[in-house]
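All protein chains but one are shown in place.
Read from first to last, the chains carry the letters A and B; within each, the first residue is number 1.
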Amino acid sequence: MPEPPSHTRRSFFGIGAGAALLCTIGGEEVSLDGRDAAPRADAAAARVRRPGALAQATFPAPQPAPGGTRREYWIQARSVIWDIAPTGRDAWHDRRIRGKTNFRAFAYQPMTPGFAQPLAEPSIPGPTLYAAVGDLLVVHFRNAERKLRQAVTMHPHGVRYTPDHDGIYLGDQTRPGGFIEPGETYTYLWEATPDSVGVWPYHDHGPNHTLNTFRGLFGAIVIRGPGDNPPDREFTLFLHQLIPPVTGIDRTFQAINGRSAAGNTPTMTARVGQDVAMHVMGMDNNFHDFHVHGHRWKDASGAFVDTPSVGPNETITARFVEDNPGRWLYHCHVFSHQDGGMAGWYLVE
Amino acid sequence: MPEPPSHTRRSFFGIGAGAALLCTIGGEEVSLDGRDAAPRADAAAARVRRPGALAQATFPAPQPAPGGTRREYWIQARSVIWDIAPTGRDAWHDRRIRGKTNFRAFAYQPMTPGFAQPLAEPSIPGPTLYAAVGDLLVVHFRNAERKLRQAVTMHPHGVRYTPDHDGIYLGDQTRPGGFIEPGETYTYLWEATPDSVGVWPYHDHGPNHTLNTFRGLFGAIVIRGPGDNPPDREFTLFLHQLIPPVTGIDRTFQAINGRSAAGNTPTMTARVGQDVAMHVMGMDNNFHDFHVHGHRWKDASGAFVDTPSVGPNETITARFVEDNPGRWLYHCHVFSHQDGGMAGWYLVE
Partner (left out) sequence: MPEPPSHTRRSFFGIGAGAALLCTIGGEEVSLDGRDAAPRADAAAARVRRPGALAQATFPAPQPAPGGTRREYWIQARSVIWDIAPTGRDAWHDRRIRGKTNFRAFAYQPMTPGFAQPLAEPSIPGPTLYAAVGDLLVVHFRNAERKLRQAVTMHPHGVRYTPDHDGIYLGDQTRPGGFIEPGETYTYLWEATPDSVGVWPYHDHGPNHTLNTFRGLFGAIVIRGPGDNPPDREFTLFLHQLIPPVTGIDRTFQAINGRSAAGNTPTMTARVGQDVAMHVMGMDNNFHDFHVHGHRWKDASGAFVDTPSVGPNETITARFVEDNPGRWLYHCHVFSHQDGGMAGWYLVE
């Protein structure tokens, strides 16, 4: 594959909010500024030395609140060849998507207890975790990756955890859950407290977190409050870009849940009368906003909206009782994002 | 006009949130990355084939709710030579604005019934549409454009519509209101429902929607709730950039309502004691925030603010009882936007 012309490489710089996709990996600064960047970042990640203070937990292990239960998950991380556009088409525009569309993604995979069997393939996003206030999420995590030789983690938003279960690499200050090397396992304990109600992302926060999160190591956590009625139809949508330094492909894909363009991105469905919730999170360096044709809803403040903004790792929820049948487009309303594939179908009977 | 030096062309890439202003125009990807880009996009738009399923409406036509009325508008789209800075000056900085400031805009124009006569020139933004909850907006739309040979539409936010009145090109899935060719008319039926209360944008969503919206095909819809007191002074402000690929001019204009720099952008006026509402919408690939000197107001959540963020096609409203006479500047608070002309006067007696 020939090197792209320099003006194309330069356009990579425009992707992030800063200059290029600058990563700090262990003690090294790595600028992800071309298709050959990921191997350099991986090599830097492989050189990160094991922090000294990992050996034991310092903080008492949390328990479920009275009446709460343990919600157990078994999840592993591994790389997988992922097709960004399996249909080869953009169904919105009847556009053929040419060229390479698959890359080595890094993704979370749900497993049966004891990591005995896969429950599904690794996917972008990873499995959605569910808990109610008072529950304890018990997430058995394994780094099952063999090719990308580096430590990864799971870092959750929204839930409560002690530093041992933060899942963040902090150099010498790293706690046990913050550096899970290939072949290792760790059990994260995350509490669903009253202020955890909502939908939140989780993602890698190991030494190479930016590249690995951009490669697909993220998923959603849904925490219900005591009086919550779960919606009839519930969707979690991650808005993000798959960029050349991450994919090695000489174009940027505007993506939702790891896929680009209607027909590849999630096709959501509902029936008139159903209570529908779409939870939308940003998962890159950009700000997005989320529009569903034919629908409006109340935001958290009580105002009616149909295109709220959402930043990296922020969540907005579109929730409404469905009353409008038809084929609808949903999309990020940053115009170049929607044109580039950050769009999908919502079909209402 | 000579080709701009390459470093200038490159800076075009920085404008959007993705790499360049990438458009998908009926099966074709067109990268708007230079001053010569618009004709290529227009040619692509002219090649988009007429969708097959346009012939007839599928969904029952909505009616006004009991007690509601039909609010009828006649609007056409056509291109017009538009001056971004008619005074030739930036009155904030006593700065002369040099060089070319006009370009072929694409704009909505209000007409008398039956498209008999213009009510006004085409303008950026187009005419503001008003309705109350329960009303039916009946918008007779004509594509009156002769030079830019392509289908356009009107797509509304905030109101309720069936897919026939969505005004979006969807390839083979396009409904009747989604592909209005030159010379054609279509009557959009849009319901003001209880969750439509607020101020919303409308814009082109035809096959070439990004370029055409960036050229000026947008406007506002104001929906009053049952108990609403209309403000004494009401303004709709669109924050957007007019960029070289759109204007063919070798510089970016930071604009409000199609004009750049104080004295060209709207000069708003009010008197002490008046109830003032400024509705601010983003209308490009960028995020903005809106500041009015000398004023604060409650946002929808009840917090006091004076510089709220606003994304593409999102709306924020600054509403307050005027109590502070003087000459005030209002502006986007992204520093480079305000310096580049996204600013104007607000004069209070």
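Just so it is clear, contacts are C-beta pairs under 8 Å (C-beta built on N, C-alpha and C of every residue); 3 or more make two chains touch, one makes a residue touch a chain.
Everything numeric here is computed off the predicted structure, so don't read it as measured data.
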item	value
Contacting the left-out chain in the complete assembly, out of A:A61, A:A300 or A:L347	A:A300
Contact with the hidden chain (one of B:T58, B:T112, B:T185 or B:S301)	B:S301
Missing-chain contacts mapped onto subunit B	7, 10-15, 90-96, 241, 252, 254, 286-289, 291, 293-294, 296-309, 324-329, 333-337, 339-340
Residues in subunit A touching the chain absent from view	6, 10, 13-14, 16-29, 59, 155, 157-158, 160-163, 166, 168, 170-173, 193, 195-198, 200, 207, 209-210, 213-214, 284-285, 287, 299-302, 309-314
